[in-house]
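One protein chain is absent from this view; the other protein chains keep their places.
This part shows subunit A:
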Amino acid sequence: MSTDVTDKVPASAPPGKSGGTAADGNLLQLILGGLRRNMRQYGMLIALGLIVVLFQVWTGGDLLLPRNVSNLVLQNSYILILAIGMMLVIIAGHIDLSVGSLTAFVGAFAAVLTVQHSVAWPVALVLCLLVGAVAGALQGFLIAYLGIPSFIVTLAGMLLFRGLTEIFLQGQTLGPFPNGLQKLGNGFLPEVGPNTNYHNLTLLLGIVLLAFVVYQEVRDRRREQEFSLDVLPRNAFLLKLVAIAAAIIAVTMILASYQGAPIILIVLGVLVVGYGYVMRNAVFGRHIYAIGGNLPAAKLSGVKDKKVTFFVFLNMGVLAALAGLVVAARLNAASPKAGLNFELEAIASSFIGGASMSGGVGTVLGAIIGGLVLGVLNNGMNLLSVGTDWQQVIKGLALLAAVGFDVWNKRKSGS
């Protein structure tokens, strides 16, 4: 028998009567509501800002020295690359434990190709990404089509790829890599034009980026107005633009006053924009959110859930391969112990950045913010010569605090 008691309303109620209209919503409440709902993202951004300021003070200004910022980018790039893919996996309602091992495996493969067999590095790069894709596709097939839980499949993958790496390298460290490949991990944009005391190309890139972002923001606002949606008030919008511009200019100037923008930062930037766009605007991205948010409903809506899951893991494989190349290039050697615990860092980044254990929630930008929180904590504590023992303790607490805050916030808002 139906437990639906709610449909037993006295039949005398007047039919067809509708309550207040949509436009009743108070503007201030709307903004506050929006802020509250995105509390997690804003909260983490604010937390990131606080951490940066704190370490800047504690390290006596060392944190934001141009050289250290460059370092920070180089040190964290591979975790951030993994975090992007991991975010997709988690949004889809899965987990991938194999990425750390896969990074090592691909690094080893690259070394065998370029060092032992002198394959040209661009060819090796493509082959490595292919290997990542195949590995991801295999796991994706087992998860999506055979229905083996992702935790199990990727746990097996974690052991398997780690083992294969060691077999491949026979326990040795293999290097060095050809110059072209090394650039991926350590290189900077080339210097061009007159001597300005700054890195010209980086400045140019910063200006282009600034113009692009401002243009996008203004266009978005105008379009929203066209749809007579409530937009930020003019002042608030200007403030937001100024804040964004300040951040871009600051980072540009810091990087330009050292060796310029690292190549991997450009790669990362392209990935963030690209994946952000896919997750927000592409049918594929929407389907990932749909299967993570409510799998049965997505299935009944005609979403090809298996195909989507498959490609999410395939994609994770490709990104893990890219991360593997970057790690190997940065260390200039393939090591059997490379990429140890990377999967956990990527997973932690995603959760700090707003992903949910049950799937369906999260953004690419969130994963980046989460990764940066961990990265700045790492780097800052290194500068302060905090031992790795305490570093782990503090990172653990950061993860707990971030997710705890989220849970508390959700409970408070009663959803």
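Throughout what follows, a residue touches a chain if its C-beta (ideal position, glycine included) is under 8 Å from a C-beta of that chain, and two chains touch if they have at least 3 such contacts; residues count from 1.
Everything below uses one rule, namely that contacts and distances are computed from a predicted model.
Colleague: Select, from "Sugar ABC transporter ATP-binding protein", "ANTAR domain-containing protein", "Acyl-CoA dehydrogenase" or "Bifunctional protein PyrR", the UniProt-recorded name of the complex's unshown chain.
Modeller: Result for the unshown chain: "Sugar ABC transporter ATP-binding protein".
Colleague: Among A:Gly136, A:Pro262, A:Gly339 or A:Gly360, choose the residue that contacts the chain missing from this document, as touch is defined above.
Modeller: Considering all chains, including the one not shown, the answer is A:Gly360.
Colleague: Out of A:Leu48, A:Val99, A:Ala290 or A:Ile368, which residue would touch the omitted chain in the full complex?
Modeller: A:Ala290
Colleague: Residues of subunit A in contact with the chain that isn't shown?
Modeller: Interface residues of subunit A facing the absent chain: 1-22, 24-25, 30, 37, 223, 227, 229-230, 280-284, 286-287, 289-290, 293-294, 296-304, 360-361, 415.
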